[in-house]
Structure formats: C-alpha cells, structure tokens
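Chains shown are a subset, placed as in the full complex.
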Amino acid sequence: MSISTKQTLSQTSFLENYLKVRALTNELCEPLQPEDFVVQPVVDVSPPKWHLAHTTWFFENFILKPNMADYRVFDKDYHFLFNSYYETEGDRWIRSERGALSRPWVKEIMSYRAYVDEHMKQYLSDEEISKEILDVLTIGLHHEQQHQELLVYDVKHILGINPLFPAYKSFRGEINNTNLEEKFLEVEEGVYTIGYQGNDFSFDNEKGVHKVFLHRYRIQDRLITNGEFMEFVEAGGYKDFSHWLMEGFEWVKKENIRAPFYWLKHEGVWKHYTLAGLEEINPEAPVSHVSFYEADAFAKWKGKRLPTEFEWEVACKMHEPEVPEAANFVDERNFRPMPRQGINTQFYGDVWEWTNSAYLAYPFYEKPEGALGEYNGKFMINTMVLKGGSYATSRNHIRPTYRNFFHPHLRWQFTGIRLAENF
Amino acid sequence: MSISTKQTLSQTSFLENYLKVRALTNELCEPLQPEDFVVQPVVDVSPPKWHLAHTTWFFENFILKPNMADYRVFDKDYHFLFNSYYETEGDRWIRSERGALSRPWVKEIMSYRAYVDEHMKQYLSDEEISKEILDVLTIGLHHEQQHQELLVYDVKHILGINPLFPAYKSFRGEINNTNLEEKFLEVEEGVYTIGYQGNDFSFDNEKGVHKVFLHRYRIQDRLITNGEFMEFVEAGGYKDFSHWLMEGFEWVKKENIRAPFYWLKHEGVWKHYTLAGLEEINPEAPVSHVSFYEADAFAKWKGKRLPTEFEWEVACKMHEPEVPEAANFVDERNFRPMPRQGINTQFYGDVWEWTNSAYLAYPFYEKPEGALGEYNGKFMINTMVLKGGSYATSRNHIRPTYRNFFHPHLRWQFTGIRLAENF
Amino acid sequence: MSISTKQTLSQTSFLENYLKVRALTNELCEPLQPEDFVVQPVVDVSPPKWHLAHTTWFFENFILKPNMADYRVFDKDYHFLFNSYYETEGDRWIRSERGALSRPWVKEIMSYRAYVDEHMKQYLSDEEISKEILDVLTIGLHHEQQHQELLVYDVKHILGINPLFPAYKSFRGEINNTNLEEKFLEVEEGVYTIGYQGNDFSFDNEKGVHKVFLHRYRIQDRLITNGEFMEFVEAGGYKDFSHWLMEGFEWVKKENIRAPFYWLKHEGVWKHYTLAGLEEINPEAPVSHVSFYEADAFAKWKGKRLPTEFEWEVACKMHEPEVPEAANFVDERNFRPMPRQGINTQFYGDVWEWTNSAYLAYPFYEKPEGALGEYNGKFMINTMVLKGGSYATSRNHIRPTYRNFFHPHLRWQFTGIRLAENF
C-alpha cells in the first residue's frame, strides 16, 4: 500500500505506516555494533547514529513541538546536534564533524527514538490531525525512507573501507536463470508530459507538470553489467582521456581511480566489497558504484550516450507500471543488485541510474514555504539527476517521476548505467 | 563582414580577416606595461603574454606545422609552454603556474607573433588551401577572439585587485538619454527550433539542430542595472539564505561576498573598479561581475527567475537580427557596459547573461575528431550557459545560438542578469 | 618500586610490573562507552581502542613473535592496523584515518589484549629471558605508560569538544590549604652535568651524559596558576603581537585563539572542561592546555622567560629527589592539576612544563639499532622539550632527565608554565 496524502486516508493507516517505516530503520541497524554507529570516514558519509537521531528530530521538531500540547523535547541540545541543513532552524553542528561525536551513545539515541515514537503514537491516536500536518508527516516518512537508503550507503562505506572487510550480513545465493539479452526500446519523437500527475505523495521537485519535446531515441531495457563494465576497465578506459569530461579525467588522475568504488584486484582477480564481505565479482549483476564521470565515459566508449531524465521517465512510463510492483527494492532484503531475470525491463530498483540531465527546477517549480522549502530547491546546481531507485529504496517510495540527484564525482551511493542513443 | 567557411569566400578575404583579428589582440595590449603581461593573481586568470603566445601557437601548431612545407617552429619549447589543455597535444606547463614564468619576455612573444604572422601571410598567399584547413583556420580566428575577451577579463582583474587601482585607459563619457523603462516580452508556447542553422561558422556545441517545447513565458527586454542590483544589496540580500542555492550561500559565507566583484564601499559610497579606474557606480548601466549564484538569488528575490538558454535564444531570434548589428561590442571600444538607449532590446553585447541551463550536449551533438574535439565537449559538466556576448566580444563572433559557459561561482568575467517569468 | 633493567631484577618482578602496567590501561578505559573508543576528532588524537591495540601489538611484535616458540599472531591484519610509525616494520594504516575504522570492536581488541597477556605470562614464567629481551620488554612497559598518558589526553579531547560536555568521572573535591606564595630558586653559574647517569631504565634521548655551562639564573618554585594566566587573558594578551613569536601570533589569528584550550566564556564567566565536566575555573590550580606559543608569550608579558631544559633539570635535581616521591601523578587518580600545597616545589606531576629548548640530540647521542632506533631520534626537529610529567604520568615513569617533546602549537596535552629569569 502506498503512502497517500488523500484526505480519505485514515489516521490509523498513517500510524501504521509510521510504525512500519520506523521499524525498518531499526531493523537495518540490527547487524551493527555500537562502534559502527559512530564513524564518518568521509564527509559524505554520516555516522549511522546520526541518521537515527536526525530522522527522529524531524518528527519531534516539525510535528510534536509545534502541534502536540505539553510536549517536552527529549533533550534541548539535540536540536543543535541533529538539524542537518535547515538554515530556518538555526545553528547546527557542522556536517564534516559528525564523526567527532561519541555522545550521545547509541542507547541514548534509541531511547530518543522510543520517546518520540511513543509520543507520535499518542498524538496520532488522540487528536484529529489537519491536512497541513498530515502533509508534513508524510514528508517525514519519505524523509526517513531516504535516510534508510543513505544509512545503507554509509554502512557499506564504513565497513567496506575497513581492511578487515567485515560483512554486514550474509545473503541468499545468486539467481541462476538470468537474462542478459539486450534490447533497445524505441520511443518516437513527440511532445511528452513530464512531472507527477497523481494524487499520492510526491516531492516539490517533481511537480510543475510540463511538456517537453523529445526527438526519437532508443533506450536500453536493462542495466549495464559488471561484465560489460569490466571490458571498459580492461581495455584501458580509465587511461584514455578521449572518453572523459575534463573534470572527470582530472578526478581520475587526482584520485587514482582505476575501477568502480569497492573493486580491487587481488592476485590478478577482480573482487569487490559487497554487504556480504569481499567477493568475486558476478559479471551478470548490474555494475554499481560508478560516478557520473565513469557512467558518461563508459557510454562514450560504447559509442552511445546516457539518456536524459526526460527520456528515462517517458520510457519508464511506457514499460513499467506507474506504481512499482516487484523489483529489487529494500523490501526484498537482497542488499545487492541482482542480475535481470526473465523479461523484466529493470527500470526500478537495483541501482539508481545516472542521466545526462542537470538537476534544475522544472518550469513551474514552486518552492514550499518555511523550513521544508529547503528540502529540494536549494540543491539545484552542480548535481545530476538519477532515476529508478535502488536495492536500498522502499517500494512505496519510488515513482517514474522521482528525481534523485548527486554530484557527478560521487559513487559511494548505489549507482549504475543505462545507455541510450539516437536513431 | 562576418567570417564564413563557405567555399566561395576567397583566401584573400581570409588573410584580411586573419590580419584584422591578430591586430586587435595587439591593440588591446597597447595600454599595458611589460609587468602587466606576467601576473596571474588567481588560477582563472592567465597572464596576458600567455594569451598572446597561446593564440599564436594555435596557428603554428594546427596550420603551419602540419601544412606548410619547410616550416620551422619558432622555438621548440613553446609547444610545452603554450598548449592550454589539449591532451592530444601532450604534456604542458600547468595552468595554475602560468604566472610563475617571466620568460619568454613580451618582446620575444611579440617576435613570435610576427614570425607566425609572416609565415601565415606567405602560406595564405602562396598555396591553395583546402576546405579542411580553412575550417581549422576559421576556428583559429574565433579562438583568438575568445582569447581577446579573456584577455580583457584578465587585464581588468590584474589591474582591479591592485590597491593602486590603475586605469587601463580612459573613455568617453556616459550616454545621457538612457531608457530604463522595462518591458517583458511575451513568447507563446510551442515547439521551437534550437541550434545553428546558417552557413557561416559556428561551434560544434551549437550544432545538432533540434526542437524543444517551451511553455509560454515572459522575458525582460533589457539587462538588470546597477541601481536595481544595489537595492538587493541594501536590502540585505546577501545575508538572507532563503534566496540562495545552498552552494551559493556557502560561497557567500566562505568568500565573505557582499556585492558584485570590483564593488567596494568607500566612506559610505559604493564605488567599483572599471577599466577607467575606481569610479562611482552608474546606477543606469547594466550590473556586471555577478556569479550565477548572485544572478539566481537576485531573480528569486525579485520573485522571478532566470531564463533558460532556449527561452533566451528564441526571444533573441524574435527581436534581434540573426547577424548582430550595432551593439556594445569590443568593436565600439567602450570597454564597459552601457545604459540602454532608445528602444534597443539589448540582447547583444554589454555583458554575458546567465541562463538557468546547464551546459550539456544537444541531442545530436557530435564531437569532432582530433585535438579540436577537445574544444567544447569535454567541458560539459558543472557549468552554466551564458548568452549574448559582452563589450569585450567581437561583433562578428557572436550569434543567437552561441553558447558560452562558466562555473557558477565565477565572476571576473563580464556577466549580468536578464529576468524571465511564467505567465 | 621503579622498573629497572638491572640484571639482578628477577623475571618475577618483571611479570608483576607487566601486569600492573597493563591493568592500569584497562582501568583508565573503564568509564568509557564503546562509542568513545572509536572517534578521532583531530589528527593528533588517536581513538582509545587504537591505543589499546597498539600497545599490545608492541609486545606481540617485538617480544612474542620473534622470541616465543610456536607463538601464533592473534590476527595477521593487526600488524598493518596497529603499527604506529615504525618504517622498519613496513606499511601501515595512515594515522589521520584511525578514526575511520569501526572494526575491530572494543571487545575484539580486549580479547587481543587478553590473548597477548596470557602468552606474555606464559613466556615470562617458562623461559629464561635474555638481557636484550628484558630491555625491549622494559621499553614496552614505558611505551604503554606513555600511551596511557596519551589515552587520557585523547579521552579528554573526545569528551571535551562534545557540546554535551560529558564527564569522564567525578573526583574528590579541591584541596583547601593551598600555598600560592611564589619563590624564585637561585642557581649559581657553573658547569653542570646533564643526562641520565643512573642504572635504571632511561630513554636513548636522555643518554650521552655531557656538560653544559649555565649562567646564574632564577627559576620559579611552582607552576603558573589559572588565576595568573587569566590576568594575561583579561589584559588583552592574545591581541598584542608584541608578546608573541610571529608563527605564534599567526596561529592565534588563524585559529581564533582567545584562551587556553577547553576554556570558554559562558555568560561572562570563564569555565573550562575538565575530566569531571564543565566547571568554573579554579584560579589556584596550575594553568593547563597552553601551547608553547602561549607559554612563551605569557612569560614575555611577565617580563620573564621560560627556562631551558638544562636550567630545569639542574634546578629539579637540586630540589627534588632523583626518584620522585608523592606528587600529582596518575597514581593519585586526581585526573586534574592540583593547587600547590605546603612547601612542595611542584617540579613533578600536575602538568608538563614547556622549556625554551628545542628537542635536539645530546652531544653523545646514539641511535639504537633496529626498529627501536625510530623511537626518539627521528622526532628531533621542530619540537620543544617539556619536563616534569603530569597528572596522567606514572610515578615510576618520570625522572629529572626525562625529555618529552611536542610541536609548539599543540595544547590538547597537559602542559603548563614555569618562569625563569636572569639575575
């Protein structure tokens, strides 16, 4: 069941959703030791305990504090510690130093979660909630789902750069009857409608329904695999500047990049760190942990290109249900990209797909009022759009119009490649 | 007369063009002292003597060396010193250290220019030049015009950060009968054609003619003035995060930005450095030296937005001649933005205009073969498109489809603001 | 009982010493939560669990592995993870990233300690140990005592920069009958002998007994107090360049230094973080957490100077026992500098005292062979000598000849001031 802001949705189902989403965050942390919750190996990673507290602060700060009578904040210092980037909400502990804080402990943060959950339960049970508050609450749930995804990225980074390569957890084995046959789906030229048109929840950055003209194009029906990407690696793709954007090639040289993140060559064999530990690379699984620069260079090396976000959205809507059904989401607990099976078009799940579209405002974009206006709009520069969700995304969190965005050099997140071309 | 690659254009007129373009570079350097040719106060600025040599190297390396029989290079070390960023052409002196080189002296570089010009004259007079070579030669002329513009940016930076505020040269006085009346031109929704369709020269990045759908919009018929921007400054616009992109606001705080580059408040009065020295700010002249971040924040503060590159191009084509006529270009030797006079729409010249479009490949973009393939395509990330040319642009260098691009934080170049809005 | 390398000392007493020293490390960690063991807020701080493992690695790597028959290392990856700076011992995890490792967990490291202790017990009980091995073992014990001291510095840093200001533990109250009367001890000019001449353990850097000529001087008999230093702060001492070394004043400006580390002004009252939490400053206790720059500037402001390491050593030997008796060492478990009581000369304990001597080799210094030659000699540049020990030093670890050393800008360690002057 998808989360909805329709007035007909009862408060009961909200509470149910709330508890489900909150429970998943806790479940994702179960395999961790207290020490794992603290570290921040690079600025892009947040300590897991920070995610646990920040998502809780969201509900405390935007729901309980302004709305619940007699609510007392759990700890007055937490506002300073767990605000992420909301200038509206005042000063905050700087992001790059989140890993410098050993306190509050995980147990204290778990108490904070329980305290807020208890009050949320009471609040949602006792009072009649206005449409405006339900909207904020809905954002809070999607916000927590986004942080669940970041949490998995960050846990993988924390464990994956450790020379001991500890496993997060073990998984079921690989699927055998994969289908790597490749098809390019054709889309005819025309004026298409872009942006969210449904009645359920969507973010402000998907709104402002508008039209775009697309020339005809072809787009791959599945993701690029590890095996395909390894050909690029072995062909010297990282050494030939002609495939690369200049800033991409400077990044390759400065950071000494030779393969996707987490890949390492051990005694002549490529391995990679997965959430199950250090493993041989499955050539049939989708390649992951490539930056936009690598995705773009790979596409050029193949004589093709990345699709735009509009090409992706139009093709997805043609071939996939508007509300995703089974795909490799966090709901499956696979915790890794899976080889395509059967005849799936594999637009959803597995890994986010880089597009060749800069993350910018839609023509009719309107920034919401207040702190939540800082949610999406202020990031619309120097980032590229990604589509489709990953194995750490919740099924009810994703849609064809969903716009994710990252800086082009980042690759600790779960990112892959789909190709397109003119015809 | 515009530069053309049409076969009908005779070699004679090419030579004439060549000599004209080369002469302007020298003329622009006349007010400088030898010491001015050497410094590089920031990485984005190149020493003027580097521009003089690099543009000469372009003709030596891409025309004379491969094509002219018995040509001997002026100095074998210059290839290493004056290659800018062409990986195809091998190793080169790093960009950030251009200001560390006192040698070759200006006089030596002037000899280099004379030597190459002499050979170019001979080459263009004696031999029949193929279409392929004429194409490279044409690029060489446009390349030199681009460096003329950079040269003026860089000279202004070199002199303008000097506490003595020396003048580059003095100018004729301001124009009096300005017209600051503001009109928003309306454009109806529809499918429009984008990209260069003429027969004269254009860059690869303008090619790949294609269609876009535009919703109806309104676009200002002139540039934002210093007076209008000063209202933003005085209203505390630089201190209120709500107008800013996050990376823009971080830039404002880190760099302690309080006004456009070259503005300084002296005993309560705003002044700015112009190429004529430190002057009071003319409120009627177009504002210049704003970054994309400032342009975008100003637009939001006004309740409007920046146009996309497509909106700009379509409106320009509607209201301006395809081949620019009189406007404030370098041909006028004004060396400053001028207040709009009469009923001009002021799309051309004065200052480049930031658009809200990321600099990315057009759908049918094709990278040329060889070193010249590095000219435009490899910069297509993390930069924004600017349109229209400036007072340092040559009239025969600009067109409605011309796509300039800079990183969003840069503002030593001549950049201004035009607003747009939906309606 | 002091640790000794005399052959007469039995192996039994060695084992006893070993177990005592190892037990203190564990005791010092008892107040910590698992999360506290992981963080590294600045490069100079190591995560507590790193200290626990590194000191253990010392015994495993330098005693057990080369000497104990059939010894199997606890984990083969630990050599890479827990080597500190011994080039002789090969590659190692870089120091600045120690805080990026959540694994091994504290429990695993505690198992490592138990495993090595068990084997050390067996080894010291079963075999007859050579003089050479006893020497290394002795260094290992002093090494662990040094890391105990660093551990306390680092724990204080980790907790003290946390906005929650958590206490490490609570202490007994202040002593009342302090004696702040100040006396300057006089020493006559002459040739004095410097360096360790006893038969017990000392480090290589104290060896090479030699003579120095000292002009007559006077040296304070106690440490500068918080109250005295506060006068400097309140008199604007941090703002007047004339007291400062140039690099010191640049450091003050760049780091925005206004008081000793851990001091903060809260509603007009100076407080400081101590291991008992945020407290009002006791003006009678010795000032701590000053850099060499601050100590030197304070001395100049007072019209005096810091003593040289030779002046300090000569005066200490005159007024204190060679083997320290009661003083404020870690043995007292005070965990803070204490006001001077009675007629003590307060050369030992409380805080390390900056001298105006650069840490350089003594005339007859000889670097030991092998990895342990890297222990002291290679740090003899850009650091200043400190004398006397602190409240985190073990009583049997310190002597008048002991030479500690730190870079002049550092102040997270426990450092204070004693003045000297000519007469």
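Lettered A, B and C in written order, each chain numbered from 1.
Everything below uses one rule, namely that a contact is a pair of C-beta atoms (placed from the backbone, for glycine too) under 8 Å apart; a residue touches a chain by one contact, two chains touch by 3 or more.
Computed from a predicted structure; not experimentally measured.
K.L.:
Every chain here is the same sequence and 3 are shown, so how many copies does the full assembly contain in this file?
P.N.:
So the full homo-oligomer, as given in this file, consists of 4 copies.
Everything below uses one rule, namely that only the chains that are shown with their structure count from here on.
K.L.:
Could you work out the angle of the rotation that brings the CA atoms of chain A onto the matching CA atoms of chain C, rounded to the nearest 5 degrees?
P.N.:
That pair's rotation angle lands at 180 degrees.
K.L.:
What whole-Å value do you get for the distance between chain B and chain C if each is reduced to the mean of its CA atoms?
P.N.:
So the centre of chain B lies 60 Å away from the centre of chain C.
K.L.:
Once you find the CA centre of chain A and the CA centre of chain C, what distance in Å lies between them?
P.N.:
47
K.L.:
Averaging only over C-alpha atoms, locate the centres of chain A and chain B and give their separation in whole Å.
P.N.:
38
K.L.:
Where on chain A is chain B touching in the complex?
P.N.:
Interface residues on the chain A side: 85, 87-88, 191, 210-213, 215, 217, 241-242, 244-249, 292-293, 305, 356-358, 360-361, 363-364, 373-374, 378-382, 408, 422.
K.L.:
Per the contact definition, I'd like the list of chain C residues that touch chain A in the complex.
P.N.:
Those residues of chain C that touch chain A are 33-41, 49, 77, 80-81, 93, 97, 99-106, 158-159, 161-164, 166.
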